[in-house]
Every structure is written in structure tokens, then in C-alpha cells.
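For this view, one protein chain was removed and the others were kept in their places.
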């Protein structure tokens, strides 16, 4: 079990669940991009309520089937790797926003026996 | 499709799912406040386990009907807009905490055809 400490960038992409890239959900297309680009990981979180660029209030209580709930895709990687995929992200986004923050990162090497 | 890069504040409000403001869920009242104040967006995330000020361990596995699961409301906007709604947030909170961080933001203008 090894541990590495360093600096990283936490990128968070705020989009809607119904956003598309071509015929696919945008969040799926973004995760696929990050995977194929060799990024270390990505996590997609689905909001249970919220609103975005169009100020329509969404909730999963009344509108579960039709709501455009907000989603957040989180990626933790180096400035260089994120900059390398940014042109493709720009091409795929049709709204929404991205935040980027510097953070300290602790990485653990996977222990195969556990 | 236009892209704007600038500085922003990421505000994250940590409350419980059962917190109320009057007779309404607090998270709903906060989202309504942010919408009516013209903020750019808000995303409500519901935790699946956790604990808060009272150190009671909650999980959605055993206690789904009664649990006070933690929730996080995320808002990305300018320091000025967040400062303008802070007095109302202060009045509505009955516990919990808020974190605020500076971040780089990339905003995309919604493309109407996609």
C-alpha cells in the first residue's frame, strides 16, 4: 500500500440530465471522453432538485419522469491532462458551467489482496 | 456557442433533509430564494449516509423513511450576488454549515439548437 501526496486540480462540470451530445446523454459522452483520454477517474452526481440557466425549478418529487435535473461530473487530475481534453469539452458543452480549483491530493495505490 | 472564463465563488450549504423553514423543507426554500434572487443556478445533492451536528449516524439502507440524511446545496455565482442573499440565508438556517471557496469558472452560453 503506497501513498502519494501532491497538487491536483478538481474540475466540476455542471450540466442538466437531459443535455445531449449527438444522440447520447452528455454526461455519458463526457465520462467516455475522460476514460479514453486516460484520466484517473470521474464521478457523476445527480441532483435531486435545482435549477440552471433557464431558471426552471426542478425536483425529483413531482417530475421524476420528465425533469431536467442538474448533474455534476467531478474529475481530479493534473492541470496538463485537463488542459489536453478541454478543447473536446468545449465542443461538447451546449450550456452549463465548469469550475476548477487547485487542491492537495493524496493518492493510494490499489492493494490487490483486499 | 460562446465561452467565458472568470473568477467565481462556489458556495456549498450542508443541511439535513428534514430541516424546515416554516412548513417547507429548508432545501426547497433555499433553492426558491436563489431562483428568485436571480442566481445562475443551484444543485441539491442528497447524501446516502452521514451525520451532522447531533452525531447520529444515518443511512438510507435501514432508515429510509425516517432518516435525516445530509444534503448539500451547491451554488456558483459572484461574491456580490452571494453576499446579497446571505442575510436571508442566515435567517433561514437553524444549524448546519456553509463553505465558500474561490474557483475559476468557465461558462458556456446555451446553444438553442441542440
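Labels for the chains are A and B, by order of writing; each one numbers its residues from 1.
Keep in mind that, in the parts below, a residue touches a chain if its C-beta (ideal position, glycine included) is under 8 Å from a C-beta of that chain, and two chains touch if they have at least 3 such contacts.
As the structure is a prediction and not an experimental result, all values here were calculated from the model.
Engineer: Name, in rising order, the residues on subunit B that touch the hidden chain in the full complex.
Structural biologist: Subunit B touches the missing chain through residues 12, 14, 20, 45, 47-55, 57, 59, 70, 72, 90, 93-101.
Engineer: Taking the full complex into account, what residues of subunit A touch the chain not shown?
Structural biologist: Within subunit A, the residues that touch the unshown chain are 1, 3, 8, 10, 27-28, 31-32, 34-35, 40-46, 71, 74, 76, 101-111, 114.
Going forward, only the chains that are shown with their structure count from here on.
Engineer: Measuring centre to centre with CA averages, how many angstrom lie between subunit A and subunit B?
Structural biologist: 18
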